[in-house]
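A single protein chain has been removed from this complex, and every other one stays in its place.
Chains here go by letter, A and B, matching the order in which they are written, and residues are numbered from 1 within each.
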Amino acid sequence: MTLSEIASLLGGDILGDESSPSIEITTLSKIEEAQCGSLTFLANPKYEKYLLTTSATAVLVSRTFPVEEYRTKISIVFVRVDDPYIAFLRLLPRFIQVPDPFSPEIHPTAVIERSAVLGDDVSIGAYAVICDGARVGNGTKIGAGCVIGKNATVGNHCLLYPNVTVYHGCTIGNRVILHSGAVIGSDGFGHAPRADGTYEKIPQLGIVVIEDDVEIGANTTIDRATLGETKICRGVKIDNLVQIAHNVVIGENTVIAAQTGISGSTKIGKNCKLAGQVGIAGHIEIADGTIIMAQSGVPNSIKEPNKAYFGYPADEARKAQRAYAALKMLPDTIRELTALKQRVEELEKKLHVQQQSGEGTT
Amino acid sequence: MTLSEIASLLGGDILGDESSPSIEITTLSKIEEAQCGSLTFLANPKYEKYLLTTSATAVLVSRTFPVEEYRTKISIVFVRVDDPYIAFLRLLPRFIQVPDPFSPEIHPTAVIERSAVLGDDVSIGAYAVICDGARVGNGTKIGAGCVIGKNATVGNHCLLYPNVTVYHGCTIGNRVILHSGAVIGSDGFGHAPRADGTYEKIPQLGIVVIEDDVEIGANTTIDRATLGETKICRGVKIDNLVQIAHNVVIGENTVIAAQTGISGSTKIGKNCKLAGQVGIAGHIEIADGTIIMAQSGVPNSIKEPNKAYFGYPADEARKAQRAYAALKMLPDTIRELTALKQRVEELEKKLHVQQQSGEGTT
Partner (left out) sequence: MTLSEIASLLGGDILGDESSPSIEITTLSKIEEAQCGSLTFLANPKYEKYLLTTSATAVLVSRTFPVEEYRTKISIVFVRVDDPYIAFLRLLPRFIQVPDPFSPEIHPTAVIERSAVLGDDVSIGAYAVICDGARVGNGTKIGAGCVIGKNATVGNHCLLYPNVTVYHGCTIGNRVILHSGAVIGSDGFGHAPRADGTYEKIPQLGIVVIEDDVEIGANTTIDRATLGETKICRGVKIDNLVQIAHNVVIGENTVIAAQTGISGSTKIGKNCKLAGQVGIAGHIEIADGTIIMAQSGVPNSIKEPNKAYFGYPADEARKAQRAYAALKMLPDTIRELTALKQRVEELEKKLHVQQQSGEGTT
C-alpha cells in the first residue's frame, strides 16, 4: 500500500515532500522496532523519544502533534490522523494475515432442515442447526453449535460465532455480528399474578428485530416482544452480558457496555452511550444522545437530549458526581451539625441570660 | 368461543343483554381495526375515543371503567376484567395459531445414552445429548444442543430451549421452562485459602432441585450445593442473567428480575419480588413477601414480611428513596452548614464582646 492509499483510507494528511504519497509501505511496526519500509504510530507521549532514532519510513501522529519541531531533524514522513492508535489498528488487518475463524463451507454435520433457505457462499459450522423456514443470507458465516430457530431470518454477510441461539421468528439484518452464547428472542418476562399467589405466564407472541450493522456481545440476552417487536436499530453496538427486555427499542448507533440492563417497553434514543452495569427502568424513554455513566440507575424518562447522567436516581452527571463525592463527608457533616446545634444552644442560653441581665440593667 | 366461555376463562363479567353470553367471538383485534365478530380491549385511556366508532362486537375493560357513560350511546358488549391488556394476551393463543418452536420428534442426531430413560411424547432436538442415567418425563420438549447430564432428571411437560445445560444429578420438576443458555448445576464458588495464597477447590457434591412450574431465563446460572441442595421452589419465576449461588433456597412463587444475584446459602422467602440488578448477601434470610427494588443491595436478613426495601444497605423503601433523593442536595447542605458555622462564630464573637462590655456595665 502506498502512503497515499493509506492516508486516503484513514482520512489523514501526509506531511512530507512531493514523493511521499507514492512511498510503498510494506509493514506495520512498533516505533522502537520499526525498520525501513514500515509505518509506525505515536499515541503515547512517552514513546516520542523513539522518533529521533527510529528507522520507520512513516509515522501516524495526531492532529495536534508538533510536527514542525521534528521536520528539520528527521526525514520520517508524518501522516496526521484523528487518532493514531485507532488508525494503526484499522490498518493492521491489511498487513497481518488474520486467519478466518470460520470454516469456508457447510459442514457435513450441520442440520439444514427441509424448508430452510441458504444464500450463496454461506459457511455453516459443525452441528449448527438451521430450522424449518429459516433463511440465511449470502456470505453469512454461522459457527459450530448455533441454532437458528424456525422461520428466523439472518441477513447477508453476518457473523454468528459458535453456540449462538436465535429463537423462532426473529429477524436479523445484514452485517450483524453475534458473539458466542448470545440469545436472541427468549420469552419476555411476563407473568400475571393469580389470587392464590401463583403466576400465569403471559404468552410472548412477538419477535426480536435486529437491523443492519449491529454487533452483540457474548452471552447477551434479548427477549422477544409480548406482541410486536423488540427492536435493535441499525448500527447499535452491545457488549457482553447485557439484558434487553421485551418490547424495548434501542435507537440507531447507540452503544451499550457490558452488564447493563434495559427493562421492558423502554425506548432508548439514537446515539446514546450507556456505560457498564447501568439499569434502565421499564416503560420510559431516553432522549437521543444521552450518556449514562457506569452503574447508574435511571427510573424516569430523560427528555432533554445530549446530556450526561450519573447515580441513582440518575441526575445531571457533574451534579451527581459532586453529590456522591460529598457522601464521604456526610458522617463529618452530621457530627459538625450536632456540634453546631450545641453551640447555638449555648448562645441561646447565654443570650437569654444576657437578655435577662440586660433587662435587669434597663 | 362464546363471550360466556371467554368471561369464564378470564374471570370477567359481561355487561350486555340476555343474549350477550351466547355471542360467538371469531377473532381478536385492536380497537381501531376491529370488525364485527371481534373482541377488542381498552387499557390505555387515549384509545377510549375509538369506542364510539369501533365495529367490535365486545370489548374488555377494567373494573373501574365508566361503562354506564357509554351503554346508552353504543351497542358494544362490555366485559369487565381485572386487567384488560393481560386478559387480551391470555386469549391470544386461543385465536392465533402460534407455531410450536420445537420439533415433534426425537431428532435422529440426538444422542440418548444407553441407560437414559425417555417418557412418552418427548421431543428431543438435533444434537441434544441425554447422558447415562438421565430421565426425561412425558411430553417434555428439549431443544437442539441441550445437554442433560448423567443421572439428571427432567419432569413432565417441560420446555428446554436450545443450548441449555443441566449438570449431572440435578432434578427438574414438571412444567418447568428453561431458556437458552441457562446453566443448572455448575459448581458452587468455594475455595479454601492455603497459606501460600493459592486456593484449594472445595468439592461441590450437592445438586440443584427445581420444583414444578418454575421458569428460568436465558443465560441464568444456578450453582449446585456444596452438600445437599440448591432449591428453587414451585412457581418461582427467574428472568435472564440471574446468578443463584450454592445452597440458596428460593421460596414458592418468588419472582426475580434480570441480572440479580443471590449469594451462597441465603434463603429467600415465598412470594417475594426482587427487581433487576439486586444483590443479596450470603447466609441471610429474607422474609416472605419482601419486595427489593432495583439495584438494591441487601447485606443483612430481613425478618418482617411483606415490606419493600431499597438502596444500599437496603432500607425501608420510602425512607431510602427520600435519602437517595436528598443526596442531590448534600453538596448544598455542606455549603450551608459551613456558612452557618461562620454565622455562629460571628455570633459567638459578638456575644463575647457584648458579654465583656456587658460585664463592663455591671
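Throughout what follows, a contact is a pair of C-beta atoms (placed from the backbone, for glycine too) under 8 Å apart; a residue touches a chain by one contact, two chains touch by 3 or more.
Quantities reported herein were computed from a predicted structural model and do not represent experimental measurements.
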Residue among A:Gly12, A:Gly145 or A:Gly264 touching the omitted chain: A:Gly145
Touching residue (missing chain; options A:Met1, A:Ile74, A:Ile106 or A:Val255): A:Val255
Touch criterion as defined above, residue of A:Met1, A:Ala43, A:Ile106 or A:Ala126 at the omitted chain: A:Ala126
For chain B, residues in touch with the removed chain: 111, 127, 129, 131, 145, 147, 149-151, 163, 165, 167-169, 181, 183, 186-187, 189-192, 197-203, 205, 219, 221, 223, 226-227, 241, 243, 245, 259, 261, 263, 277, 279, 281, 297, 299, 311-313, 315, 319-320, 322-324, 326-327, 329-330, 333, 336-337, 340, 343-344, 347, 350-351, 354, 357-358, 361
Sites on chain A contacted by the missing partner chain, in the whole complex: 83, 86, 89-90, 92-93, 96, 98-99, 101, 103, 107, 109, 125-127, 143-145, 161-163, 177, 179-181, 213, 215, 217-219, 235, 237, 239-241, 252-253, 255, 257-259, 270-271, 276-277, 294-295, 324-325, 327-331, 333-334, 337, 340-341, 344, 347-348, 351, 354-355, 358, 361-362
